[in-house]
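Step one of this worksheet: look at the structure below.
The complex appears here without one of its protein chains, the remainder shown in place.
Labels run A, B and C following the written order; every chain starts at residue 1.
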Amino acid sequence: MSVGVAVTTADVVGFVERYAAVVAEHRQRLTKLDAAIGDGDHGENLDRGFRATVPKLAEVADGTPADVLKTVATTLIAKVGGAAGPLYGTAFLRAGSAVAGRVELDETAVVAALDAALEGLKARGKADVGDKTMIDAWTPAVAAAHAALDGGKDLPAILAGAAAAAETGRDETIPLVARKGRASYLGERSAGHVDPGATSSALLFGALRCEDKG
Amino acid sequence: MSVGVAVTTADVVGFVERYAAVVAEHRQRLTKLDAAIGDGDHGENLDRGFRATVPKLAEVADGTPADVLKTVATTLIAKVGGAAGPLYGTAFLRAGSAVAGRVELDETAVVAALDAALEGLKARGKADVGDKTMIDAWTPAVAAAHAALDGGKDLPAILAGAAAAAETGRDETIPLVARKGRASYLGERSAGHVDPGATSSALLFGALRCEDKG
Amino acid sequence: MKKLINDPSDVVAEALRGMEAAHGDLIRVNHDPAYIVRADAPVAGKVAIVSGGGSGHEPMHGGFVGRGMLDAACPGAVFTSPTPDQMQAATTAVDGGAGVLHIVKNYTGDVVNFEMAAELAEAEGASVRQVVIDDDVAVKDSLYTAGRRGVGATVLAEKICGGAAERGDDLDGVVALCERVNANARSMGMALTSCTVPHAGEPTFTLGEDEMEIGIGIHGEPGRERMPLEPADRIVARLLDPIMEDMPLGDGDEALLFVNGMGGTPLIELYIAYRRAAELLGERGVRVTRSLVGPWMTALEMAGASVTVLKLDAELTELWDAPVVTPALRRGA
Partner (left out) sequence: MKKLINDPSDVVAEALRGMEAAHGDLIRVNHDPAYIVRADAPVAGKVAIVSGGGSGHEPMHGGFVGRGMLDAACPGAVFTSPTPDQMQAATTAVDGGAGVLHIVKNYTGDVVNFEMAAELAEAEGASVRQVVIDDDVAVKDSLYTAGRRGVGATVLAEKICGGAAERGDDLDGVVALCERVNANARSMGMALTSCTVPHAGEPTFTLGEDEMEIGIGIHGEPGRERMPLEPADRIVARLLDPIMEDMPLGDGDEALLFVNGMGGTPLIELYIAYRRAAELLGERGVRVTRSLVGPWMTALEMAGASVTVLKLDAELTELWDAPVVTPALRRGA
């Protein structure tokens, strides 16, 4: 296992702010993707949630990474609604619980947090790989993170691997016929479109990768 | 006074059939004119009325001209609705009453019938010349018929004069600001449009002129 | 034209079949001539109230037939007044011996056809009175014109007069009340889009993506002026200001506020407009004590709204609150 630089509360805040900016930037794109096979609000939903989240980060700047993650979680749960709100909210909540009490996070802790987030997503959404949801981006991303950790990679490499796998996973949702979420109402007609939640998840891993301290 | 050829029941039936055909032909045009300053149904209304009228004419083919006029009146009143239904209906009713009992109509009787029709229109609609309604076609038409009768003209000439005057009267509605009917809701915006009822009235006098036995 | 219809010329007749099938407990439908009467008509000894007008304004008037509101409604072709034979037959069918009130919206066609019907019905012994509703301040009124159109106040007059007839008021009383409602009510409407009359097949008018029509009627007739689209609060002020200018209503008065949808405007938007209209009335010291919000008097699928304000007194309020049991408006039974 490589000895990386530990992730601090400020790093987590920075990641959340970065992702918030990415969501704002991609708001219309995400909404358009959702209009094609859902109800056209995914970008709007996430952006509403993260716009509400960012101002609250100052309150927890002196706390632990888990405090930040929990604040993100409760704000998303309270402000987003729809499917993505409680799903992303649960992911952040579980990630926070997984690293509760720690002041800094090493590689193992980061991967454990990602692991817990994915488990939370699956439990909440009752979806699995191949259902054409955000799970299809998260699952390979978390697997890649595990593999990198097991292979002794440092944090930047772990997160870079996760981000690349998330993008691949996102793209692989294109041919799928949706079985969960609104896109499932389309049946066969859902094939040929990328899943909006998988797209926002790939952006999340992208924002995470830039958490580059190496 | 010239000695013209008298108007028979068959002539009146012929006129009504001719006008019905003209209305059918101009249905869309009348409706478009009404859409501009009214509610876009004038052609539709009249056509519905005359389509219902024509099949009933056979029932009165053995009766007097007044019987035909009364049948037209009651059918228009029952089938047309709107402003034009009771107005044209009243015109035909009064025309019929004016020549009740007569088997054939001479020039004087025809002009008396037109006179009565116009009086009926005015009584029913409480409108007068210059209000931008069918009255603006009827008033000069009936005046022209009177003048021709007084000048000793025969029936074709009387009706030709009436038809020409009706067209002039129709055109003179264009600059007027409506004071009666739906067009009055437009106020100044009604100016610059020809009145649909004056247009259908000019067509009526046109159909009447072809009642040419000379 | 995208409509859930079969042949355009069957629209009214088929809709009447649907009303008959859906509301057989409350109404009966006569098909030729077409009219709708309350199931228990005629009600002996009660003043009967008849209204009617062109179709396309649903639920007005057929949806307002029933105990506490109309005894009969006569539906014309879409946006075309019904004919005297319908009105006469309806009048006869509901006449309970205490006289019949015709509530007529002020359009030449409606007025003239109802006049002819009244003449015919009176010739057969009925006692008929006509009250013409003309509450639309968008239209300039004068001695020499056709006068204001009848719009939102019609719904309120039908409800209030229906309550009065039900409690046993005589014909003079119901007529006087109807005139009082009309005198104390003002309306103004606007459109965001046109409507398409089924047999016409094309929109009655066209508005640009950024335009609206202020002072519109309920038949797609053009309004007072066409102008750039504005936020809802500004539009509401444009509707309410001319109402208030024309109306004897001020500090301490009570009013009913009626925000009506033209058909294509969702209820959520009508509530936004209601909110602002209530605020503006409140700022003038008017107490809004009763409300009506929804697509009660429509112009097919036209998007837009109208605002009606009725000055209330104790009696009007009591009659507004009285039970009513119709397909569209129901309360107290």
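Heads up, the rule we're going with is that contacts are C-beta pairs under 8 Å (C-beta built on N, C-alpha and C of every residue); 3 or more make two chains touch, one makes a residue touch a chain.
No experiment lies behind these values; they were computed from the predicted model shown.
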Chains in view that touch the one left out, judged over the entire complex: A, C
Among C:Ala117, C:Val131, C:Ala273 or C:Leu319, residue touching the chain not depicted: C:Ala273
Which of A:Val7, A:Val23, A:Val60 or A:Val80 contacts the chain that the document leaves out: A:Val80
Residues in subunit A touching the chain absent from view: 31, 35, 37-41, 44-45, 48, 77-87, 90, 124-125, 131, 179-182, 184-187, 189
Touching residues on subunit C - with respect to the absent chain: 2-7, 11-12, 14-19, 21-23, 55-56, 58-59, 63, 78, 192-193, 207, 209, 212, 229, 231-233, 235, 257, 263-275, 278-279, 288, 291, 293, 295, 298, 300-301, 303-305, 330-333
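The criterion applied here is as follows: only the chains that are shown with their structure count from here on.
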Inter-chain centre distance, subunit B versus subunit C - centres from mean C-alpha coordinates, in Å: 32
For subunit A paired with subunit C, centre-to-centre distance based on mean C-alpha positions, whole Å: 55
